[in-house]
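Shown here: the complex without one of its protein chains, the others still in place.
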Amino acid sequence: MDRTAGKVMSMREAVAAFVRDGDTVSLEGFTHLIPTAAGHEIIRQGRRNLTVVRMTADIVVDQMLAAGCVTRLVSSFVGNSSAGSLGELRRRIEHADPEPLEFEEYSHYGMVCRYLAGSQRLPFYPLRSYAGSDLPSVNPGIRKVASPYPAADGSTEQIYVVPPVNPDVTIVHAQRADRRGNTQIWGLTGIQAEAVYAAEKAVVVVEELVADEVVRSDPNRTLIPAHAVDAVVVCPRGAHPSFAQGYYDRDNAFYRSWSAISKDPARLREWLEEWVYGTAGHAEYVAKLGEEFWAGLAVGEALSEPVNYGRRL
Amino acid sequence: MDRTAGKVMSMREAVAAFVRDGDTVSLEGFTHLIPTAAGHEIIRQGRRNLTVVRMTADIVVDQMLAAGCVTRLVSSFVGNSSAGSLGELRRRIEHADPEPLEFEEYSHYGMVCRYLAGSQRLPFYPLRSYAGSDLPSVNPGIRKVASPYPAADGSTEQIYVVPPVNPDVTIVHAQRADRRGNTQIWGLTGIQAEAVYAAEKAVVVVEELVADEVVRSDPNRTLIPAHAVDAVVVCPRGAHPSFAQGYYDRDNAFYRSWSAISKDPARLREWLEEWVYGTAGHAEYVAKLGEEFWAGLAVGEALSEPVNYGRRL
Amino acid sequence: MNEQDPETTRPATSSELLSVVASRELAGRRTVFAGIGLPTLAAELARLTVARDIEVVYESGVCGAHPSHLPETIADAVLITGAEAVVSMPTLFGSVLQGGHIDVGFLGAAQIDRWGSLNTSVIGDWDRPSVRLPGSGGAVEVMANAREVFVVMRRHTPRSFADALDFCTTPGPDRALADGIRPLGVGVTRVVTELGVLARKGVGDELRLVAVHPGVTVEQVRAATGWDLRTAASVATTAPPTPAELRLLRDDVDPDRVYLR
Partner (left out) sequence: MNEQDPETTRPATSSELLSVVASRELAGRRTVFAGIGLPTLAAELARLTVARDIEVVYESGVCGAHPSHLPETIADAVLITGAEAVVSMPTLFGSVLQGGHIDVGFLGAAQIDRWGSLNTSVIGDWDRPSVRLPGSGGAVEVMANAREVFVVMRRHTPRSFADALDFCTTPGPDRALADGIRPLGVGVTRVVTELGVLARKGVGDELRLVAVHPGVTVEQVRAATGWDLRTAASVATTAPPTPAELRLLRDDVDPDRVYLR
């Protein structure tokens, strides 16, 4: 069986093949490597009734909400980083405007543990969070288990647990992959590997498709091995307005502008029309931003010192 | 507070300071980077009544057993890799000769999960192993927990769990660290990071102490951050007869010879006299093996391609 | 900029005062879990003054940050390049934080109560809130696992220092114990506000006023607090930022005045 057959595809093909109406879709990337271009393609293709799972529900989630793709959100932080509010999300939750949003609220480590349970095919994952919190009272997914090992004082110890999450599809952005899907990420690596392993299907969007030899020169850098990946999409600058370590910096100005854009539904609609519906795909979005713009996000060089893996003589 | 103060020390100092009679000592390294030199120094300093925790109890454990350091062993594989038997271990278990050995038997993932629970301060860790095995009948540490989430068919799902292990001290070998203890490992990374995090104290033995800048040029390679490390010992070739990826190869001939050496208690005693008690430390052991010997284990170059971490312009 | 520059001789702003006061509290600590904003300023200033080799840990996975520029987020690229270690989220939350390696965690909140429990989820009812806030992030975990927690609050009002939280996102240890679970740390020990400093020793203890900033009275602070705020036997007056502290903060830590608004 050829493990490379048909894995490399366009974003349009990948979203068409792997994201269906009603799916549970995980989009991960903790500030770094946010799969924005994939979110935009989901909007273009008009997916509906999605459950979106994302630790830090930020701009791309607000955009997907505004485009009417999402009925349910599972998250541990719903805010525009440290730069302001998510207008559409707040309207949906505070006023059910234009419709309610089902919201499942966790803490960050609760989400991490849900992905760990999902990736390891466990029925639950224990964590030392939530004792005394109101979160379990609004989230029936957060439960308690008694340890079968007595505590030091002989008592029975209780610990909170969270259930696994197994998305229908996980989409992550990464710096590079080979044609088989061996994916290398550096800088902040977040929860991407676990989110991929937890999913039925996984799409990896990369800045660069590289030769097998590049990946194989540093196998420890491969955080997502080929066997976990169903599609590889080459999409340079697909993480904008977030950043890709060593490729381009974060567009902080856009983050700061989002509060005002998203506060006004008409303005948000215009933004989607111009930048998502009005572009055929991410290459057009990138071109529309212009070379001068991208020059402003360019980064210099800080190369890792190579290590020797050795070769038998 | 100066995080570097006094962390870099000799093997003699580190073992004297951090390994006490009666301690639970974890020595990890899965075939790769086995902390042999540390085991030898524990033998030289005559530690007694140790509980040794090691997934693959192999030659260094057989040597520590023969030297009378160990009363209890916690392991998931007690064999000389694929190269033969451990004579002393078999005498201890099969014939209580010269004295019994308490033995706690797990599977590999059972041990991994014990370290995960230990490092994450969890009362237990669930895993999909042991159903139908005789291991729980001889190991009361392996228990069951009921999931608080009903299975798909509405039934209550049972899952096996293992308890945390929290060694008094964990000793691991690594390729390099900086003076603060930020430790970089490549090639097989095994369970070293979790074993360190699970321990009260941690000693990292390295092939090389490197400048802060070397470590900081590739922060993703730091698998054990400074805050988890109490001592850094520089001990080149301290993993022999195992290997250090990119530094020296495995001494397969020695592995093959160990069956015959360890089968005969007198011969095993002679080996310890000559190579452990008869050497003041690992530098002498290395010198005694000779330059020609080490040339036979030399490896060639296979450098990782550098990645760009980027620099703000 | 040099010492003669008017920038470095004008009096401290409220942000500067908060940053300086928080930075001093880091003396003698080995690890600090810093959030973005004033906690970042405090941690970076401490690295230049009272805690020169402190390991600054960020929720994003950075351990031992040595940023070339002041980070704008907890995941800023400048925190990664040149860091001592960058770890995955399971390692950061599981081994580093839950494993017990953080001496001091910094948190902020929309509301805090006298026991140091925090609300960052909603104003109003959770089901249909009047304001939806970001939620926990990692705050639940920082509170449960850091040895102690410092809170920095720009605004000191009866609504933010609440007699009863609208929602308890992040419980202090007193609430955790009532739920039958003992957390690792003692919860909030210091709250630095625009008016002064509140302190709390640990389980069973409530926040008390221990210092007021220059020009602020005890009564002002009590009036701005939503519960009957106790005061320490003797309430100190905060020592104002020294010229050296201000110079470092303004010239080296945040020369672009990203947070020093």
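A, B and C are the chain letters, set down in written order, and residue numbers restart from 1 in every chain.
Everything that follows uses one rule, which is that a residue touches a chain if its C-beta (ideal position, glycine included) is under 8 Å from a C-beta of that chain, and two chains touch if they have at least 3 such contacts.
All figures in this text were calculated on a predicted structure; none of them were measured in a lab.
Note that the absent chain touches A, B when the full complex is taken as a whole.
The chain omitted from view is touched by exactly one of A:Ala226, A:Leu268 or A:Val286, namely A:Ala226.
Residue B:Val112 is the one among B:Val19, B:Ile43, B:Val112 or B:Ile261 that touches the chain not shown.
Across B:Leu135, B:Leu209 or B:Ala283, the residue that sits in touch with the chain not pictured is B:Leu135.
Touch with the chain that is not drawn comes from one residue among B:Ala17, B:Leu188 or B:Ala283, which is B:Leu188. Interface note: of A:Val215, A:Ala239 or A:Ile261, the residue touching the hidden chain in the full complex is A:Val215. Taking the whole complex into account, subunit A touches the unshown chain at residues 1-4, 116, 119-122, 178, 180, 182, 193-194, 197, 212, 215-216, 219-220, 222, 225-228, 309-312. Seen from subunit B, the chain kept out of the figure touches residues 30-32, 56, 75-79, 81-82, 89-90, 93-94, 96, 105-110, 112, 116, 127-135, 138, 158-160, 187-191, 193-194, 243, 245, 249-250, 252, 299, 302.
In the analysis below, only the chains that are shown with their structure count from here on.
Compared with subunit B, the chain whose C-alpha mean position is the greatest distance off is C.
Nearest to the overall CA centre, using the mean of each chain's CA atoms, is chain A. Distance between subunit B and subunit C, defined via averaged C-alpha coordinates, is recorded as 39 Å. One inter-chain figure worth recording: subunit A and subunit C are separated by 28 Å, centre to centre, where each centre is the mean of the chain's CA atoms.
In terms of their C-alpha centroids, the spacing between subunit A and subunit B amounts to 36 Å.
Residue numbers of subunit C whose C-beta contacts span two or more other chains: 62, 77, 80-82, 86-87, 94, 98, 184.
With touch defined as above, residues shared between interfaces to two or more other chains in subunit B number as follows: 121-122, 220, 309-312.
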